[in-house]
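Sending over a structure as structure tokens; questions will come in a sec.
Every protein chain of the complex appears in place save one, which is left out.
Then we have subunit A:
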Amino acid sequence: MIMNKKGKTIKTKDSYKLKFILLAGLLVLVMVASLFGGRYHMEYGDVLKLIEAKLSGVSYPGFEVAEHVLFQVRLPRILIALLVGAGLSIAGASLQGLFQNPLVSPDILGVCSGSGFGAALGILLTSGMGVMTSVLSLAFGLISMFLTLFMVRAKGQAQTMSYILSGIIVTSVFSALTSLIKYVADVNDQLPTITFWLMGSFANTEFNDLKIIILPIVIGIAGLLLLRWQLNILSLGEEEAYSLGVNPQAARIAVILFSTIITAACVMVSGIVGWVGLVIPHISRRIMGVNHKALLPASMLLGGTFMVIVDSVARNLTAAEIPIGILTALIGAPFFALIYNRMKGES
């Protein structure tokens, strides 16, 4: 009997391992595959040759343009899509756990609309997507989180509902301010930039963007991964966590901070890409179960894979690139409707 039980535990552990290997393998496969597609036409053989050459440190004369496209345009873009997808998904999974609500997404604390406003302001002031825009976007993302936390504190009750309501208030204020900026922006130049940017796109990302966002997103992901088991305790709610003898306050703030850093960095580089942070954690829960110890890394891998795929579709499907925010919503929303219906059937 005892032997049986032990055998079962080991089997579950092995099946987790296998699932992680499969998820990681899928991610690598998708990333490599997406190197082959794009606007600039390249023979598959050339791509392989260039990758091989890059890895062994030699260069091919006559292939400078192809090499540039491959390693300065496609590769950074794929890596950015990977970071954004992985980041938004792990942030979404963490916040869903923290707020004990599987319908929460990373924009719950007003971070997305704050960052969006910051970027719109930057575009209005500089007529471009330069450093100023990035800095403003990141800054307002953080400001909106602090505003939300401040309101929760002022209320004195750190209940989930206070966070959600404060988030809604901050979101509507910054949405209104963004509309105001659109209203006064130059119709020929600034308004289209702001509008397209808010739709979410990787189209204008370059190697520099990767350098800017890699640190905040990696730090945020690492922080959340370190807290992944504690998230289980937080997901029981403030009172129950407290009654288990732990003080959830510090971990709670840490999760909010790490998620905010990730979300603001993602919005800064790619605009508002919705649905990923909501849908991917749900799919991951179906694959890995609800324990955040396995759920967080799984969401990260799956989110990265999903975003690289969707971005490849965005790049290759039509001549004029479709903003990725539209695609994630068009794929994500119906999918979510589907799993939501099945969820209701279960409970």
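Assume a contact is a pair of C-beta atoms (placed from the backbone, for glycine too) under 8 Å apart; a residue touches a chain by one contact, two chains touch by 3 or more; residues count from 1.
Here is the rule we go by: contacts and distances are computed from a predicted model.
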{"item": "Options \"Energy-coupling factor transport system substrate-specific component\", \"3-oxoacid CoA-transferase subunit B\", \"ribonucleoside-diphosphate reductase\" or \"Putative ABC transporter ATP-binding protein\": UniProt name of the undisplayed chain", "value": "\"Putative ABC transporter ATP-binding protein\""}
{"item": "Omitted-chain contact residue, chosen from A:100, A:126 or A:162", "value": "A:100"}
{"item": "Option touching the unshown chain, where A:133, A:166 or A:235 are the choices", "value": "A:235"}
{"item": "Selected residue (touches chain absent from view) among A:244, A:317 or A:330", "value": "A:244"}
{"item": "Sites on subunit A contacted by the missing partner chain, in the whole complex", "value": "8, 97, 100-102, 226-230, 232-233, 235-236, 239-246, 250-251, 289-291, 293, 347"}
